[in-house]
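All remarks here apply to the structure that follows.
All protein chains but one are shown at their positions in the complex.
We just call them A, B and C in the order they show up, numbering each chain from 1.
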Amino acid sequence: MTATEERPDYKYVGTRPIRHDGLDKVIGKARYAADLVLPGMLHGHILRSPHAHAKIVSIDTSAAEAMPGVKSVVTGADFPDLGAAPNGDLAKNVIARDKVLYEGHAVAAVAAGTRREAMDAANAIVVNYEVLGHSLTIDQTMSPDAEILHDGLITRGIEPAPTEASNIVARTCFERGDIDQAFAESDVIVEREFSTTPIHQGYIEPHACVADTGQDGKTVVWCSSQGHFRVRSATADVLGWDTSRVKVIPAEIGGGFGGKTTIYLEPLAVEMSARSGRPVKIVMTRDEVFRATGPTPGSKLKLKVGAKNDGTITGVKAWMAYENGAFPGNAAMLGCMTVVSPYTMEHMYLEGFDVVLNKPVNAAYRAPSAPMAAFAMDTLLDEVAENIGMDPIEIRLHNCPSEGDPAPYGPKWPTIGLKECLEAIRDSDHYKSPVPENAGRGIASGFWFNIGEASSATVNLNENGTATVVTGSPDIGGSRASMALMAAEELGLDVYSITPVVGDTEVVGFTDVTEGSRATFATGMAVVEACRDLKMQLRQRASTAWDCDVEEVEWVDGHAVHSPGDHEALSLAAITAAAKRTGGPLGATASLNARGAGPAFSTHVVDIAVDKETGQTQVLRYTTAQDAGTAIHPSYVEGQMQGGVVQGIGWALNEEYIHDADGRMENSSFLDYRIPVASDLPMIETIIVEVPNPSHPYGVRGVGEVGIVPPLAAIANAVHDATGLRMSDLPMSPPRILAALGEAVE
Amino acid sequence: MKYAAPTSVEEAQSLLAGDADAKVFAGATDLVPQMRAGRPEPSIAIDLKKIDRLMALGDNGGSWTIGAATPTSSLTGNGAFSGDLPGLSYAAGLIGSDQIQNRSSLGGNLCNASPAADSVPAMVVNDARAVIAGADGTRTIPVADVVTGPGSTCLGDGEFLVEIEVDKPTANTSDAYLRMIPRTEMDIAVVGAAARVTLDDSGNCTAATIALGAVAPTVVRVPDAETALVGGPISDESLAAVAAAASAACNPIDDKRGTIAYRRQVAGVLAKRAVLQAAERVQNGGAA
Amino acid sequence: MSRTHVICNINGDDVEFLCDDGESLLDALRDDVGLMGVKEGCGTGDCGACSVLMDGKLNCSCLILAPEANGTDLLTVEGMADGDHLHPLQQCFLEGAALQCGICTPGFLIAAKALLDQNPEPTETEVRYALAGNLCRCTGYDKIVRSVLEAAVQIRETV
Partner (left out) sequence: MAHVHFASGQRRLTGGVAEVQVEAGTVRELVRKLEEMFPGLGAHLDETSATAVAIDGYIIPDAMYEPVPENAEVHFVAPLGGG
């Protein structure tokens, strides 16, 4: 079902062709990084810290080096100290230097003939640790007694600047109006404290890479990444190499969701390959993925919302602390920038605290920091609506921002589609249907910025009239099909006559990471620009053939048409067949900074049944409405929406990190880190809302991220509707719900 | 490590007797991942699945004999077995995914000695017996006596489980097993509860057996719940007494899968529901 | 270290390979036979990406010792299509957009085939439970379940 504004009548955009990379994926031929085998290849294994926080006193690798099959052993001492330079923290995360900061932090790596030899040798490395105190919660790490992770860490954003190091990275504050006045004018004030645990992205393919370093000092890296240009620069930085010594070839990527926008393995594989003169493959186990990569952070949030009896939000005050993991980040700042975005208000005071603690360093995960913030905000708004007796959609419509209103983080909103999402849910079959017996219904909205950044594309026309579209954006959700559709629309060429390819770092121009919902938006823009350049060239070739002015040639539906009508139209294939005669091969490249990323909004409704004797929840029905701008390939837009929703359901209900008292993760497997399985879920109904983004030639907004933002609050609100409970701590697992129901008191 | 696939109980016995580090296995669902993670390997991994007797499912008229390595998918897929022992069949079918179901077995589920094993409470309420082979031939003991603690059994050196024997239920008797997991599949039981009840023609309970899993180091029988049921109809009062007795019988731990309070509370709920389901099966004349 | 000689049939072909006795069938299929369509997502039987049919039965190859494969018939995703003619499940997955990253796809296809071989007319709930041993983090399962149901219809119609 699609709520569509008027839009041009496209021939290809908005259709649902079979994705070009699909066939290889259903016959087992798609090649992922772990599938690559090179002659003489060694296998790497990483020794990881068993401690959450410790000084490395000494490392003795001599026994490991003497073991059978071992060709190379490296430790932090084999890599340069980048200090405060860019990627300095990343380098220390790839391999620890003087200190380990979390359980799972890499300490040494071994390359040997077989996996087993490498593992046995890694276990023979003797590391002498001096164990330090550790912090696993926001309260612990913000306490004055906390063991300091980084000696030089002085909190930013506090005046005057502190003189002593702490684990608080920064204080961020967004202020508008007078929050005290807002509460004084309010008829209703609600406030609560919320907490969420770290959540892993949970991609099914563990991190993997192969590096082959030659005697010329250059290396080729095959990897599973959302951005091979970032892999190139980051790997070079960590090694202290010039970027041009590193070539990165993107393999198929088995899921990312933001978690594969950074590097973990590549510099270790490159260095061991350089030392051994052999290719080196490193593949993480699932246990390593959980202990050493990701996650999105845990948070502690205190929110206070004021409103009038007519539903007008007067103001929001927020205190929001986000974990950053072991190294500094800006998660809380993003939380502040997103927390109240779906609503207008005159007054706000949003204060954020980023903190480091002894857990793996954050990696992005779909709309990072926004889901936790929306969980708090939309739970409280539900409470306001309940208190004043207002429909949860109506209160959101009443406070809905539109174009020209100031966004909470400063600028005015451009064209946005939140109102249309709210109306789509209000008018949906789901919302109009009665709530099933013994169940509850919840509503929530979400926001994400979406980003633009740098992209490149090369489009080459082949002599037989087909086209090859090469971009630098790894395809994590069907973006190749979208690129082909936009090129087909521009050139008037059948979508299956176009071969979309993701090029390596040496065949296509620089392209930023596939993140921030940017690939179809930004890289699509480059594809369109290259195609428009090609159309100009095609018209010129026709004018050469016809010996006429190029202005007399139009490009219509894949053909050069002579507008005065003196010549029969020339097909694209006819022009490419004669290309050598008219001026040589036809190709065009576009490299650009994509401007004008359109903000994304989404509204969800969910029905949840709760077994009040066991605390077990069941998702009975789920509908999501999301503004896609324009859906280039609607099936994969739906796929992004559905995937985001189900990740949000997992986050809300059962996913969590569990650590023992020593800071060791207890549930580092898919058995006990419980991502949703097929039998947990109903179908996820989708309503694609299309409010085109005026800054994109086809109105694309980007759809990858915002779908994960509303589910946490939507489900909490449904649980409230079913039970009367306000669940403010995630996950809402059966023990938590039963305890809240008061049935399980000790 | 060497792999061995004996074709007779005797051959397996001699392999096991000759080597203290040898290990028998059926599904290997724990063995293979442990080896891959670098844990010490056994000297010989003895695959029991090539021994016909250990892969059998035999209807003896009054009882069933289940080979120790017989895949649980063979039990759930057997209509007669599932009709006789619906609770045990259902419990067996809960062990892992469809993939696991083709490898998992009652023998493996029992000898792994996990407190949370789904099939063990269901075997215990049905008074199942374990046939164990050793150097001196075979011995038969109640399944309830096999597990002595988390990860440990009463099996001596050189001994292994050959088969499980379960009597078919007498008239007006049926069983049920329920478990609590956070998701709908793929989890280890946080609490499990099995019940077998016998009702007379007027609906009064004449015999009852109740056992709980995942709430103590080994499966717990709940005699107080059984006493509360026998002699009267299945009523709100007797079910409340069952729930209270079940909760009281728990000796659980706090761990990553559940809290003490949660396990205690839900044990009562599931015990009550399992009794109710077993009683409904009797009233419906067998499997429900 | 001596290795064990395994003879089996994989995807209709007689295959021989050498393996270590402690090796998993998953590792043997990937490293010794070169069937890279069998994927590893967890190595502990929790994700189903390594699913194969062994003598017609659905299994996680990461939980099987490689020497156990001796004398068996194995089917991996590479053997599902009949030459250029895709299995209806493969075709329906393509048309139904049932895959995004594709890493779980081989396991889902094999598990779905095991289901439809046994139960040609499954309900949505039966499909969901039969596929519960296969994790997908991209799709939310919606399009996978729909594609399996559609393939079931197509298979029934052609029989």
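Just so it is clear, contacts are C-beta pairs under 8 Å (C-beta built on N, C-alpha and C of every residue); 3 or more make two chains touch, one makes a residue touch a chain.
Quick caveat: nothing in here was measured; it's all calculated off a predicted structure.
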- Note on the structure: Only these shown chains touch the missing one, namely A
- If the hidden chain were put back, which of A:258, A:342, A:360 or A:587 would touch it? A:258
- Item | Which of A:175, A:191, A:394 or A:557 contacts the chain that the document leaves out | A:175
- Task: Based on the whole complex, identify which of A:38, A:67, A:388 or A:451 touches the chain you can't see.
- Result: A:451
- Query: Of the residues listed, A:13, A:26, A:153 or A:337, which one is in contact with the missing chain?
  - Reply: A:337
- Note on the structure: Which of A:74, A:109, A:367 or A:384 touches the missing chain? It is A:367
- Query: In the complete complex, which positions of chain A touch the hidden chain?
  - Reply: 157, 159, 172-175, 201, 256-259, 261, 330, 333-334, 337, 364-368, 407, 409-414, 448-453, 513, 515-518, 593, 595-597, 695, 704-705
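The definition used in the following text is that only the chains that are shown with their structure count from here on.
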- Comparing centres built from CA atoms, which chain ends up most distant from chain A? B
- CA centroids of chain A and chain B: separation to the nearest Å works out as 44
- Query: With chain centres defined as C-alpha means, what is the inter-centre distance between chain B and chain C in Å?
  - Reply: 29
- Which residues of chain B are in contact with two or more other chains? 184-186
- Message: Can you pull out the residues of chain C that are in contact with at least two other chains?
- Response: 43-44, 46, 129, 132-134
- List of chain C residues in touch with chain B within their complex: 4, 20-22, 24, 27, 43-46, 48, 51, 54, 57-60, 62-65, 67-68, 111, 114-115, 129-130, 132-134
- Note on the structure: In the complex, chain C touches chain A at residues 30, 34-44, 46-47, 49, 76-78, 80-81, 86, 90, 93-97, 99-106, 109, 124-125, 127-129, 131-146
- Task: Using the touch definition up top, name the residues of chain A that touch chain B in the complex.
- Result: 119-120, 123, 285, 287, 613-616, 653-654, 658, 666-667, 670-672, 674, 676-677, 679-680, 733-735, 738-739, 743-746
